[in-house]
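Selected chains from the complex are presented in situ; the others are not included.
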Amino acid sequence: MPVLLAPDQAPTLQDLLRDANTAGLDNRLVTESNEPEPRIRGLGSLLLAGPDEISFLSNPRLAGQLAQCRAAAVILTPEAYQPLQGQPVAFRAVLCSQPYLMYALLAQWFDQHRINSLEPGIHPSAVVSADAELAAGVSIGPHCVIEAGVRIGEGTRLGAGCIVGANSVLGRDCLLHARVTLYHGVSVGDRAILHSGCVLGADGFGFAPDPRPNGGWAKIAQLGGVALGDDVEVGANTTIDRGALDDTCIGNGVKLDNQIMVAHNVQIGDHTAIAACVGIAGSTAIGKRCTIGGASMISGHLVLGDDVHVSGGTAITSNVEAPGRYTGVYPYAEHVQWQRNAAVISQLAQLRKRLRALEQPKD
Amino acid sequence: MPVLLAPDQAPTLQDLLRDANTAGLDNRLVTESNEPEPRIRGLGSLLLAGPDEISFLSNPRLAGQLAQCRAAAVILTPEAYQPLQGQPVAFRAVLCSQPYLMYALLAQWFDQHRINSLEPGIHPSAVVSADAELAAGVSIGPHCVIEAGVRIGEGTRLGAGCIVGANSVLGRDCLLHARVTLYHGVSVGDRAILHSGCVLGADGFGFAPDPRPNGGWAKIAQLGGVALGDDVEVGANTTIDRGALDDTCIGNGVKLDNQIMVAHNVQIGDHTAIAACVGIAGSTAIGKRCTIGGASMISGHLVLGDDVHVSGGTAITSNVEAPGRYTGVYPYAEHVQWQRNAAVISQLAQLRKRLRALEQPKD
């Protein structure tokens, strides 16, 4: 359950809408009331928001929940508000053409309020190299380690136990949650959000077969770096490997969920979003504004164009040039039925042959 | 190889059986002997256990190993013991109707012995907020960070480098191995076992498309929490994201293996067990007593009923109501053979059409 602001910290509805609406969205409070303007202590879903909270209606299918909604205010479109006019509702209506985006901004405002309450400054248990450059307003949590040559931009906060390797760079207003690891030579733009357990800059997986007897594999030391653009989010336990010689590059506005593996020398274009558990093999380039569904795997040395959308669980094994949606996950079934069908998969080529034979005219 | 207890710490066979058998299982020592009762220093498999160790026979196919077994004692069913009567065997037989469960209890006893020998108390290098409440007998390892408002129940132990975010709660008798991360607002019940690298409470993956030019994705800050019931185990590097507005909920007795991804607002019912590398997308609800095989993926916003069993590698992409086993992993083959069959997959619809054409009566 979201923590509620203490009553004396809660903004009035109007103040909240003004302060949270950093995108300049249209919004209009339509419900007339003689009661004093409510103070908003939190944000909740239509059915769970209490009388100190604000809610929103974005999915038209949930409109039926409005009748029971006990929230102080609800954000909704003029169209969704239409049927309510004249009806007695418990909440004040705030009309906005984009209630889902407004919800995002309100949620950001409440979370920022929590973040602002964190203690600033450099914790005495942190080990910060004398040779690191920390801009004004940088916060470093307990047990962090900042190595030589690191530069960290204004307003960036590091949670407990983060490690920033030698000569790495963090832009301004980044938020590193606890236990983020950057190897040496990793560069991160402004306003990044990096989650716990993510690892940026581990070695790419490169080996040369050593033909000498019992030679095994000779390591190809990975000398490239990792470069993230601005406004990138990286999920928990996601790994982005450093390049072999050149950098692994993540564009502006890229959003990566948890437990994603980005191999060496991959390039990901601006505003591409990738769901959890995806693996992207080495040197593949993904375009701009793509979405990749969870648990997909993308082979190495491929090119995916802009606006390519990959369904969850799909294996992409060749270049994808045209924008569009691509899928390759095969149906599950009750086990016994699956067994019958799966057995035929191993006979498909033969089946096609038999079909061809039948198609031949007989004389 | 399991570490053996020092001889002076090893219990006698009878004491061990009494102390370990917290479930009150039936057990009876049948072998007569004039020798003094052995002291049991460890637990091993039938072929590897030495004369200071206890072993067990659970899988009837391994009965042939009994003849060579050098263990001091073996747990087995009366039925498995039957053919041995009158035979010369090196071990003392302990008859028990559930030898596998007895083995589990014995293994717990030996491991608990090791855990009890860990140094108790709060390590001086730990950073513990003055505002945290630690019950009696709580142990906090080196370099842990316990933030403000945290409450930790009696007897709970934290290994080195754990981080517990603001206002999170741990029940009693939990065991956190080294380097567990809890964000703020995470609640864990009693007797949890959390493994290294797991992350509870990272942000769910939520974004609103921002329609402004170059707007990209507006983050939906995740204001919900994570709530774990009692007796939950979470494997190494598994991630459980916090809910968007409400909590992500894990029931009592749920067992999660390593590298599992549980997305925001997922619900998992009591006593469900999930093997490694599974991904569960947002808002999906899984019932009670389910088992999910390794590397499965489950799409978002689905409902899986109670007693649903998913085979490893299966993609579940729709609701599953009826109890039963469900499978969707397709056969591998020698590469050239696979190539022939895989090519036909892309022609299946056409093949069906051709088959229909042949089935039409010709005149």
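All chains are identified by letter, namely A and B, in their written order; residue positions are counted from 1 within each chain.
Going forward, contacts are C-beta pairs under 8 Å (C-beta built on N, C-alpha and C of every residue); 3 or more make two chains touch, one makes a residue touch a chain.
Keep in mind the model is a prediction, meaning the values are calculated, not measured.
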Task: Size of the entire homomeric complex in copies, 2 being in place - done: 3
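Basically, only the chains that are shown with their structure count from here on.
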Task: Interchain centroid distance [CA atoms averaged], chain A/chain B, Å - done: 27
- [ ] Provide the residue numbers of chain A that touch chain B in the complex, in ascending order.
- [x] 1-3, 23, 42-45, 48, 98, 100-101, 103-105, 107-108, 110-112, 114, 123, 125, 141-143, 159-161, 177-179, 193, 195-197, 231, 233, 235-237, 252-253, 255, 257-259, 270-271, 273, 275-277, 294-295, 312-313, 329-335, 338-339, 342-343, 345-349, 351-352, 355, 358-359
Task: In the complex, chain B residues that touch chain A - done: 125, 127, 143, 145, 147, 161, 163, 165, 167, 179, 181, 183-185, 197, 199, 202-203, 205-212, 215-225, 237, 239, 241, 244-247, 259, 261, 263, 277, 279, 281, 297, 299, 310-311, 314-317, 324-331, 333, 337, 340-341, 343-345, 347-348, 351, 354-355, 358
